[in-house]
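A single protein chain has been omitted from the complex, and every remaining protein chain is retained in its original position.
And then chain A:
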Amino acid sequence: MEKMARVTTALGGNALTGRTMFCHLDAPANAISVCRDAAQVVVAGRNIFKIYSIEEEQFVEKLNLRVGRKPSLNFSCADVVWHQMDENLLATAATNGVVVTWNLGKPSRNKQDQLFTEHKRTVNKVCFHPTEVYMLLSGSQDGYMKCFDLRKKDSVSTFSGQSESVRDVQFSIRDYFTFAATFENGNVQLWDIRRPDRYERMFTAHNGPVFCCDWHPEDRGWLATGGRDKMVKVWDMNTTRAKEIYCVQTIASVARVKWRPECKHHIATCSMMVDHNIYVWDVRRPFIPSAMFEEHKDVTTGIVWRHLHDPYFLLSGSKDSTLYQHIFKDASQPIDRANPEGLCYSLYGDLAFAAKESLISSDSNRKPYIGDRRHPIFFKRKLDPTEQFEYISSSSALSVFETDVESGSMDWFVHTAKQYALAGRPLPELCDHNAKVAKGLDRNQVAQTWTMLRIIYSSLSTVSSTNLNHSMGKGSTTLPLMNSFNLKDIPSGLGSESRLDRSKGESRSENILMDSSSTLMNNEDNEETEGSDVPADYLLGDVEADEDDLYMMDHENPHAEEQEYSLPQEAFPLRHEIVDNPSALDHLQDKADSPHVSGNEAETVSLTPVESFSLISISHSLYENRLPSDFFNPIVRDTLLFYAEQGDVQTAVSVLIVLGDRIRREIDEQTQEHWYTSYIDLLQRFQLWNISNEVIKLSTCRAINCLNQASTTLHVNCSNCKRPMSNRGWICDRCRQCASMCAVCHHVVKGLFVWCQGCSHGGHLQHIMKWLETSSHCPAGCGHLCEYT
């Protein structure tokens, strides 16, 4: 056995060969380490301590170091390290606090050499000096680090971190005397091996325990640390203050970090919990790992590069009781799977599109969209010439397509949101007000809706039927022609897509006709609009209508009636929405009051005459019958659904709020919630915070209401001592002074407090506003040019 252990294969530094392979261990591994010549690996764990040789095709067990009958906790290893100077020398850290050294050169079966039982708690890490044969360092849970001279029986020096448990210790590669230690409380300390009384430097690297650290093999003075806070940080230790130069956010707490040999910016990590993969990161590109090994089935506990100068072979041990050799060319590269294109719609209808340059350039040859207003902007990221490794081209281009100002403008949305009245007045007033607002913005259809709502829900009696407008279509006369054309040519299957199934009780052929006509129109239209977004409604012309008159275009009514009395002469089902088009044809361009609506209303207009014909007969019956107002609920519901579907969730939500209980039961909770969230989202994108808050307040959905109640805490620091205010009063706990003083009037601010984020001075909103009218400097006299947004 011992002869085999001594066998070393004479592999040259760069001549490593092999493939991705693994072998089963008998027990979970806690740590692994390689021999200097990269031919053997030692695996240590609670119940395993073995040496494997790494052959071309497989791992071969060379030596089992767990000898002896009695199980001993001395064999229960938390860490193992193989000396990089002497291939016979190993050290292990036992969970019971013992540090053991092993000499493979010993002739007996038991290779145990020395036993140091100085630590009181579990030893987390052992580390040999990179150039000094006899120097061993250990770090333990008891908060001490000890340096052993292997020629002596006891430790030569003890370093007390004065803080918590030591999680990792690493000798610096640059400085002979320096080592780094990481602690459970997030600190990293630098020590001089000659001065055990006090650390040279200390800084807080992580929030929570720092599990591991690794000195950069070449760029001396870089230290990588990994912590429970899921971060890998690279520190530049050359300056007087340790400076964080890179930071990689991983998805789980980081258990080990190891710099990749020969690659200045690459680092391998594995995690302590949950995530079983090994990642190799380029620290300059912290969002996506450059390579990933996914073989393990349980958490990886030990990773080590097989050779000091070979970046392609990585060995790993895991809790799933396997030992793996990973070959870099077999690694999966998440970048390949990442979506290299990005697409985003802006608030104002602009579209940004980023893709690989190659894609864009080939694309720009053909010009598919005629009259397209696009302003491509190209961004390129040049490849780093020093980085010859496996990067696919990262140059990409970003194009921004702007919609033209008029059609994409969302001004109407903002104005409407600001001017609508949603509560606080009687319903008819609210409706009138809102109708006026809509009207003012040339959104006649919406205005009409509000007016109708007012009529339906408030004062049926005040309406005299004589006021009815008999709307006469002024549309084109192509209608009959179109109808026949549609009926003939459009396959009935098209109808299924459409949302028009609302019109219950209609005969099938009518349905088809409806849908197909709208689809047809869409086809003629530009590609952006889809069939479902198009309001395939019939526009009712009520040209004669005076502004102040009521438009009695209540085609809800015909719809309802339809079920009772069929209207045989109708070629078309009756639709709900009214669009007031005093001069339909002139108006077409201005009609784009909803972002999805485009020019296709031109076609719909043509259908008007038929509709208005039916309307005349029906609307009379309505006012004679004096129906109860909730009779219309289904229709109002359909109206709201229609608006929401059309993309005008604003109208839907506003009506919902204004009508309140009258309509709420008609629409299922989920839909309402969906509308509310969409509307609130839109409002917030337009930074209409007050309005969005009002909507939240007025909403009746529980889920929405509580949006206002979540995260209402605001953490502030005391303006005097800059410490967090833990007390909820006006006085800071620490400096015993009133924290929120107004810089202008020197009184405590209770209520609205505004302050400059630059100098943190501020005060009463009114006072500050007044002050800023005359001066742009801070009222506290600190000389800061205050900026308030």
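Here, a residue touches a chain if its C-beta (ideal position, glycine included) is under 8 Å from a C-beta of that chain, and two chains touch if they have at least 3 such contacts; residues count from 1.
Convention: contacts and distances are computed from a predicted model.
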{"item": "Name under which UniProt lists the unshown chain, selected from \"Ubiquinone biosynthesis monooxygenase COQ6, mitochondrial\", \"DNA-directed RNA polymerases I and III subunit RPAC2\", \"Sestrin 1\" or \"Protein phosphatase 2, regulatory subunit A, beta b\"", "value": "\"Sestrin 1\""}
{"item": "Residue among A:L63, A:V248 or A:V299 touching the omitted chain", "value": "A:V299"}
{"item": "Omitted-chain contact residue, chosen from A:A252, A:I288 or A:I327", "value": "A:A252"}
{"item": "Contact with the hidden chain (one of A:Q40, A:S53 or A:T95)", "value": "A:T95"}
{"item": "Contact residue for the chain not shown (choose from A:R19, A:K120, A:R425 or A:R723)", "value": "A:K120"}
{"item": "Contact with the hidden chain (one of A:R228, A:H433 or A:H767)", "value": "A:R228"}
{"item": "Touch with the omitted chain, as defined above, among A:Q40, A:S53, A:N74 or A:S458", "value": "A:N74"}
{"item": "Residues belonging to chain A that touch the chain removed from view", "value": "46, 70-74, 76, 78, 94-97, 117-122, 141, 184, 208-209, 211, 228, 252-253, 272-274, 276, 297-299, 710-711, 727-729, 733"}
